[in-house]
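Every protein chain but one is kept in place in this view of the complex.
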Amino acid sequence: MKSVSIVGGSGYGGGEALRLLLDHPNVEVKQVTSRSHMGEFVYQTHPNLRKRTQQKFSDPSQLETVDVLFLALPHGEAQNHIDQYTKLATKIVDLAADFRLRDAAVYEKWYGAKHVAPEWLSKFVYGLPELHRAELAAANYVSGVGCNATASNLALLPLVKADLIENDAPIIIEIKVGSSEGGAEGNPASHHPERASVIRTFSPFGHRHTAEVIQEMGVTNVSLTMTSVDLVRGVLATAHAKVKAGVTTKDLWKAYRAAANENSFIRIVKEQRGIYRVPEPKILAGSNYADLGFDLDESNGHVVSMCAIDNLMKGAAGSAVQCMNLMMGWDETLGLEFAGLHPV
Amino acid sequence: MKSVSIVGGSGYGGGEALRLLLDHPNVEVKQVTSRSHMGEFVYQTHPNLRKRTQQKFSDPSQLETVDVLFLALPHGEAQNHIDQYTKLATKIVDLAADFRLRDAAVYEKWYGAKHVAPEWLSKFVYGLPELHRAELAAANYVSGVGCNATASNLALLPLVKADLIENDAPIIIEIKVGSSEGGAEGNPASHHPERASVIRTFSPFGHRHTAEVIQEMGVTNVSLTMTSVDLVRGVLATAHAKVKAGVTTKDLWKAYRAAANENSFIRIVKEQRGIYRVPEPKILAGSNYADLGFDLDESNGHVVSMCAIDNLMKGAAGSAVQCMNLMMGWDETLGLEFAGLHPV
Amino acid sequence: MKSVSIVGGSGYGGGEALRLLLDHPNVEVKQVTSRSHMGEFVYQTHPNLRKRTQQKFSDPSQLETVDVLFLALPHGEAQNHIDQYTKLATKIVDLAADFRLRDAAVYEKWYGAKHVAPEWLSKFVYGLPELHRAELAAANYVSGVGCNATASNLALLPLVKADLIENDAPIIIEIKVGSSEGGAEGNPASHHPERASVIRTFSPFGHRHTAEVIQEMGVTNVSLTMTSVDLVRGVLATAHAKVKAGVTTKDLWKAYRAAANENSFIRIVKEQRGIYRVPEPKILAGSNYADLGFDLDESNGHVVSMCAIDNLMKGAAGSAVQCMNLMMGWDETLGLEFAGLHPV
Partner (left out) sequence: MKSVSIVGGSGYGGGEALRLLLDHPNVEVKQVTSRSHMGEFVYQTHPNLRKRTQQKFSDPSQLETVDVLFLALPHGEAQNHIDQYTKLATKIVDLAADFRLRDAAVYEKWYGAKHVAPEWLSKFVYGLPELHRAELAAANYVSGVGCNATASNLALLPLVKADLIENDAPIIIEIKVGSSEGGAEGNPASHHPERASVIRTFSPFGHRHTAEVIQEMGVTNVSLTMTSVDLVRGVLATAHAKVKAGVTTKDLWKAYRAAANENSFIRIVKEQRGIYRVPEPKILAGSNYADLGFDLDESNGHVVSMCAIDNLMKGAAGSAVQCMNLMMGWDETLGLEFAGLHPV
């Protein structure tokens, strides 16, 4: 049994990591910190964990050494104390945006602030196993992934890897998201009477996660359009791109099948019958799957590639635990077996 | 045309009153005040009113005289300035709880604070036309109604008026409500990820609106159980009582039909076919109707009486405008003609 | 008072037309037909109309002559009897797709069946007042509009009218829709446990309403991607296009302001503060407004134009009534004054 602690465990990402780690067969949760909820039972904040743990949120300044440290702080905080955290654990998984981008200038451009610990950027591996499995197995420090970036990157992965799309044509990614993406802190727009039933395009382009798509996919002419819908968990990214001349549906099948074959958590959903013919986030709540689908308009080369995930699982805590498994040399799927529910 | 102003127009009750008054054929809205949104266009807060009015929220301290003044302040505020308000208008409609209860001691018991202007309590008529139509026609000062009290009172009205229920048997009223009941100010529990999909019994008994049911229905052994569900607008009150010996379904039909015949906004919903067989709040959004239904278990005298309303209409602004119509000698239904939507 | 009847009044479009016509000051509803609900009270199907009308669904074969006939039949039916309908009324408004397309070959391509009455196609005016106001004033026969086509056309209208976009760049329109779009007849995918909480991209491209966008906007390289979300009423179309070199945000403001100035039911929503900064369908339920917004990425000419409507109002019955008003020489907004609700 390895010891694990979570810094910033009262947020949604931290809470979900906690749930996964409590049930993980190879680890033991030592501490879960929260400045605002210090001393309270974690189940008072995360009511699903009642009767699963009697742990209380502990003081972040009283962190002890562990084998693996999960950082689940608001963006911009982990970089301030990264020297200290690395003294407490040899393996670190950060769920926030602090160490996702390799280039400090790019970080500054998208996050509007100088990075405090740029020398650490190159020490972190981007925490999406489908892109960096081998590096993760050798890594000590793993960054989190943006949930919208993950849905986008996985929607593009088969196309990019098989070199099927035209690089100079723009890639438009329309992303629909649930409310948990906004985090555990409320704001006027998240008040239920205002947030219920919305179809709210809160960002037409320029979302920060775009930087992760550019970095990881090597595409430049890409934009993410963000629309909130009435759902708590879930992201659907619908990517519009143009295939190279001559690319057929058969080529696409080959590329998508390869992605599913090489990755335990990637599934292809492209059915001719039944209710669930395309990827849908609702059935993924709590699961670590990324469901991919696609369609090609052969008349003009317009390909529509879809990826559905649970933003708190594959888009955050699930990928984080998967990365820990890889770093520790364990089976990648350990502790991530929940299939999701139907109906739901 | 009569002039009307609204004090506290940025809340949900005030906003809904504003919408109704802007479309009311006999009135002209002069001012809408808001301390927090002063100087902003009202349509920035109430986006449905875009292109309907260029009015801005004005300074509450700059109120001018009008024919009718609507008070839509948080509970407990209007009583502090009632002397001043009555100098500005001969007719006042208060949407808050300040002048609903006739007895200052009862007010203190349920609201936990001494009433600041107890001498005014007797000057207000309780603003539910179905109970006080004649008095309202002669009134200058009208109180608001609690939305849950209104659903409860109208569910009980036919039974009480026809003297059909046993007074010593307890009356259990189970009330399911949407999120707009909590007002425009958010709180941690109204954050969408926490509030969505709930069935949350936030008050098993002791809700303040109980006082209005006791006062208006003359029943004493009554409790209200409040449960939030996933809906923005709407209240369904389901009242459980015991009928007197010998009371039959036919007697109930007679009592409910009388209520519907005497009141423009009361409808009976008790169908044997179709989808909408019982009262349902969802089809009442924006309408001033109160839909009543009932069922009697003749084996034991258990009667279940239901009332569905839109909490912001019949449960607040709609009844308020209806009261204004009565006070002014106009047709009771003026400005309240919207039928509601289907589907919705 | 002019007489009006509705053929096929038990569906959602017909029901909404009925609600509007019952409250319309210049018309009287004579008959509402329904084959499946013949003899039943219309309020049993459309429960919002209880106490508003005692009308029953009548036999479609017993239609009488009227001034204006609304056809609200399933697609493909009206064309079979159009000769007969035109004998019953000099003015006809068809809500279905039968007479929307001017070219019988185009109809056959998108609807997969030969048009039965191609000679009638040229006699109908496409029923979107924002595009054909003058022709509608002179018309006797008006087609309905596709709800998704309407959201798309109005999103593109300012751009196309001011000639701001590059014609050879593809236009991608991502459309999010509520469940009422599927009509009143259920299917396995509309069963609540399967349909709730979805983000379901049921058509990546090739939706039939595309034909109306091509016809009305004169664009060819356009695709519509359809995604169902958890909402009953509402459409949001987000159109991605490329502006011509040199086009600025200021040019866009001018074009959008012109659209709002020339059309009573077009509003621009582009705020820097508050919760409602962009067009949102939820506040449009029951209203005839089309809310437009836009944003331009000046770094690459990518323009995002949004249009939100209520699919049953501006996208169906609302536009139909607006067209009737124009045909009859009445004020365009008559009977369409409802502002929509907030919160909702």
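As written, the chain order gives the labels A, B and C, with residue 1 at the start of each chain.
By our rule, a contact is a pair of C-beta atoms (placed from the backbone, for glycine too) under 8 Å apart; a residue touches a chain by one contact, two chains touch by 3 or more.
Bear in mind that the values here come from a model prediction, so they are computed numbers and not experimental data.
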Where the missing chain makes contact, among the chains that are shown: A, B, C
Among B:Pro47, B:Gly182 or B:Gly234, the residue in touch with the chain that has been omitted: B:Gly234
Which of A:Ser5, A:Thr45 or A:Ser319 contacts the chain that the document leaves out: A:Thr45
Hidden-chain contact residue, picked from the options B:Asn221, B:Thr248, B:Asn261 or B:Thr333: B:Asn221
Candidates A:Val32, A:Ile175 or A:Ala285 - the one touching the absent chain: A:Ala285
On chain A, residues whose C-beta touches the chain left out of the figure: 12, 15-16, 19, 22-23, 40, 44-52, 180, 184, 232-233, 260, 267, 269, 271, 273-276, 280, 283, 285-287, 289, 291, 337-344
Chain C residues touching the omitted chain (full complex): 12, 178-180, 182, 184-188, 190-193, 195-197, 230, 232
In chain B, positions touching the absent partner: 170, 172, 174, 176, 188-189, 193-194, 196-202, 204-206, 221, 223, 225, 227, 229-231, 234, 236, 238, 240, 242, 275, 277-282, 293, 295, 297, 300, 302, 304, 306, 308, 343-344
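Convention: only the chains that are shown with their structure count from here on.
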Greatest separation from chain A - chain, by CA centre: B
Chain whose Cα mean lies nearest the overall Cα mean: C
Equivalent interface positions on chain A and chain B, same or different at half: same
Pair of chains joined by the greatest number of C-beta pairs in contact: A-C
Geometric centre distance via CA averages, chain C-chain A, whole Å: 38
Chain centre separation (chain B, chain C; CA means) in Å: 35
Chain A-chain B separation of Cα centroids, rounded to whole Å: 45
Sequence positions of chain A contacting 2 or more other chains: 188, 193, 196-197, 230
